[in-house]
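Only one protein chain is missing; all other protein chains are in place.
Going by the order they are written in, the chains are A and B; count residues from 1 in each one.
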Amino acid sequence: MGRVTLLTDFGTADGYAAAMAGVIAAACPGVIVDHASHDVAPGDIPGAALALARYAWLYPPGTVHVVVVDPGVGTDRRAIAARAGDRLFVAPDNGVLTRVLATEPDAVVVELAPPDAHASATFHGRDVFAPAAARLAAGESIDRVGSGVGDPVRLEIPTPDADLEGGEIRGVVVEVDRFGNLVSNVPADAARALPGDGPLHVFIEQDPVGPVRGTYGDVEDGGLVAVVGSLDTVEVSVRNGSAADRLGAGRGARVTVRRSGPPAPG
Amino acid sequence: MGRVTLLTDFGTADGYAAAMAGVIAAACPGVIVDHASHDVAPGDIPGAALALARYAWLYPPGTVHVVVVDPGVGTDRRAIAARAGDRLFVAPDNGVLTRVLATEPDAVVVELAPPDAHASATFHGRDVFAPAAARLAAGESIDRVGSGVGDPVRLEIPTPDADLEGGEIRGVVVEVDRFGNLVSNVPADAARALPGDGPLHVFIEQDPVGPVRGTYGDVEDGGLVAVVGSLDTVEVSVRNGSAADRLGAGRGARVTVRRSGPPAPG
Partner (left out) sequence: MGRVTLLTDFGTADGYAAAMAGVIAAACPGVIVDHASHDVAPGDIPGAALALARYAWLYPPGTVHVVVVDPGVGTDRRAIAARAGDRLFVAPDNGVLTRVLATEPDAVVVELAPPDAHASATFHGRDVFAPAAARLAAGESIDRVGSGVGDPVRLEIPTPDADLEGGEIRGVVVEVDRFGNLVSNVPADAARALPGDGPLHVFIEQDPVGPVRGTYGDVEDGGLVAVVGSLDTVEVSVRNGSAADRLGAGRGARVTVRRSGPPAPG
């Protein structure tokens, strides 16, 4: 038994994703392989790291989460496995686990043995990551799947900058989701802790979005609105539309939250 | 155990769909979560209602079908669960269950309790619908998951108009599928019951399609053809091509079926 999720940028049409599922199913009878997504944008490590953080802890303890977004396949980048918060992870050591490791200081990270001579140079999903996932799903200890590394690669995750004197927090858009929502890295808690007690106003670059509201329903259809999203950070949306399109903004755009409205931040 | 299907407009790349699967897996060990689709066009409630009707009854009794196409998230729209024909359903109360409820007069529909304070304002898939689905999949009674409502929201499902005197039935295209087939709401049985015994001719708006044939193979490759589709309604196709592109027609286009060929309907 056991449950394994797969997150890749392979698409499905070529059969690469099913090849991984097949390797795991063959090694681990009865395992449930859940195709979390194969539609990560090719090579988008930060996007995969965020998607993984959305679901990793929601699966039951013992779940093995495999991520293969691996622009470095065929270089000397390491392959790693991790145990964190009772979930298991298998991935290239390229930072894609940064967010899940950041929340689990007790995580154990090991380096997988280098691929043997039969492994392909191009498809470690099938020949390296899936076999390791199957061993973990079958209950093998992480110490037997690899040997200790203390320093997995970490992405530089942008952190918001609280300027309490100026009464504002400055962050960035970390994701544009399928609906065009602009997901920021500004924690709702930190925003609420800003001195004063007026409403919290949000800006994307120079564009005023208005106050943080309770929910989409607080504006008209097509209206621009800031809310607290499902990661408990500030998000900017257009109700039943795309904030990314409306504002011409994407990942990395500046997000400012402060207790007073316009004029726009400098 | 148990089996849960998910139908959403989330895409998969952001991790929202996997978050729902994870919540269900954690609450219901051994459950099989089947990603029916996450590619519904954003906000397309009628499209989701039709897709659901295609597969809901084919799954075994006890299956829990979850639909989250929810442009009203964050308004006061209700969240509902239903038991109909020995299958269970969880969805926003926005009409997406209209087609499955229409065929089951004995359906029981309940309103889910409003989300608690910890639920996000934007992601009821994770915080409202998946938990309810997990409880149903674990065998909890629908009466315990919510309390009775008698009047779920119903979409206005277009019904065909039989003009027996004029010897024709007029309906509309209710779906354009991936192949460009124009699926109508004209039941094959009703068309066959038209008075007379000549062949049944089909028109899309003013365009004559020709008689209803037995199968695609009755025309040449690239030929326009009317057949009885898998919903037992009249469909218009181009063999190995797209009828939607050929005729420039989409959802809502008029479909006329009658015993005589051109001239076109007025």
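Operating definition for what follows: a contact is a pair of C-beta atoms (placed from the backbone, for glycine too) under 8 Å apart; a residue touches a chain by one contact, two chains touch by 3 or more.
Keep in mind that this is a model prediction, so the values were computed, not measured.
Which of A:V73, A:A107, A:V149 or A:A190 touches the hidden chain is settled by the complete complex: it is A:V73. From the options B:T103, B:T159, B:Q206 or B:S230, the residue with contact to the unseen chain in the full assembly is B:S230. Check A:A21, A:V149 or A:A190 against the missing chain and you find that the one touching it is A:A21. As for the chain not pictured, it touches chain B at residues 1, 3, 5, 7, 32, 34-41, 47, 50-60, 63, 175, 177-179, 181, 214-218, 227-230, 232, 235, 237, 240.
As for the chain not pictured, it touches chain A at residues 9-19, 21-23, 25-26, 29-30, 32-33, 35, 42-43, 71-76, 120-123, 126-127.
Everything that follows uses one rule, which is that only the chains that are shown with their structure count from here on.
For the pair chain A and chain B, the distance between C-alpha centroids works out to 32 Å.
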